[in-house]
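Structure incoming, see below.
Note that one protein chain of the assembly has been removed; the remaining protein chains are unaltered in position.
Let's look at chain A:
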């Protein structure tokens, strides 16, 4: 099993979204984007929001793709460059490659160290800088799969089994998608005329769940998501909890890979508009743990949209509200945003592990869907 160079093995930054202090700064940052732009200096995301227009960020993505493709052989380029079709866009999965086999693109095991470094630079350009999210999270998730490979999963697992694909030609005109994914992981950034038209479906899952060591690094990917989502449920009163509780058992996500454009017609759960301001802040903070996976400027734009729709957003859950045991499930369903987090039984290891998906009912696949 090839291991990735150091750039893919990050040191985990321990700060988590557990404290209200962090939540406060996130909220301040987001508020800043809608009111007095440029005044907030508390977080990287708020700073970049106020200074960098979205188009510049996308432009740098095209430049980053060119820097990466310059390192590749013609055979590798042939694998990397795929047609922009809905079929290719939908060819992602949460399953390990040995069971999915649908993925298109260039497999990471085909890349040498310098090519992997170039890929890392590209991924950094499209992902966020928040600790525990974005690029940091990607590195931790790949470490997790290397951990699985070393601890009973075997060669079907590990960071060499991930794929990078360009659907369409990266350009500031027309539509193309940057697709990166593998076991428990899918990034789907669709760019139209140089602007990020959609950052979803975005899948995150991890086994082992919790803190683990891999190649000398400490990792705990998706802990920030779990903590932020559990904080939402913990803040609800008994009455709010009972209106948030779903009927039935959720053993998996509802909008799993392949279940595209199948958003429920009716919202379920408790409406965020009925919650107190601090509870709303917790919901937005939880959403931010997903949105902040993409680059800071784009994340701020999307988060502002979700914030404007927050009152029309619903939170629902099933199982335990701690979100730690099998069948514990939470959903955030807004006019655009759709986030699900599901605790499931272990596959390679004992104990529970989460699957999670962030979708957007208007901009999944950049809005591309079957006519």
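Methods note: a contact is a pair of C-beta atoms (placed from the backbone, for glycine too) under 8 Å apart; a residue touches a chain by one contact, two chains touch by 3 or more; residues count from 1.
Convention: contacts and distances are computed from a predicted model.
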Missing subunit (named according to UniProt) among the choices "Acyl-CoA dehydrogenase family protein", "HupE/UreJ family protein", "Sulfurtransferase TusA family protein" or "ABC transporter permease": "HupE/UreJ family protein"
Of A:250, A:290 or A:314, the one touching the omitted chain in the full complex: A:250
Chain A residues touching the omitted chain (full complex): 95-96, 99, 152, 246, 248-256, 259, 262-266, 268, 318, 327, 345-348, 350
